[in-house]
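A single structure is presented below for examination.
One protein chain is absent from this view; the other protein chains keep their places.
Take a look at chain A:
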Amino acid sequence: AASLSGMPAFASKTDDAIAAFTGGASVAEGGIELTAPEIAENGNTVPVSVTAPGAVSIMLLATGNPTPAVATFNFGPMAGARSGATRIRLAKTQDVVAVAKMEDGSFRQAGATVKVTIGGCGG
């Protein structure tokens, strides 16, 4: 019955995106901090920031969007911190997920639930 809700399709798209990023490696919790508002009145512009000390790149995903990919930050030698902030679109209330690839080749993940009042995909 759960498959009728449409959520598993989005969830598996997110899983696919994570698997493509990690190459199937296991992902640990901790060592990464994702900051997003608990409630976003306007899903068109939701501020999010992510920090993961020792990360070489960080991928942001919106699990409830038609397409989960949001952005990928790749850090260069002049990066002052392994962190970035931007503004994103969220179609509805959902979990935002950040996955970091660390310098030692391991992966870290963090998530945050954002309640969206007005969806941001213009559907």
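Operating definition for what follows: contacts are C-beta pairs under 8 Å (C-beta built on N, C-alpha and C of every residue); 3 or more make two chains touch, one makes a residue touch a chain; residues count from 1.
Throughout what follows, contacts and distances are computed from a predicted model.
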Q | Protein that the absent chain corresponds to, by UniProt name, given "Tryptophan synthase alpha chain", "Protein SoxZ", "Glycerol transport system permease protein" or "Putative sterol carrier protein" | A | "Protein SoxZ"
Q. Among A:T22, A:T72 or A:T93, which residue is in touch with the absent chain?
A. A:T72
Q) Considering the entire assembly, which residues of chain A contact the chain that has been omitted? A) 44-46, 49, 62, 65-67, 69-81, 83-90, 120-123
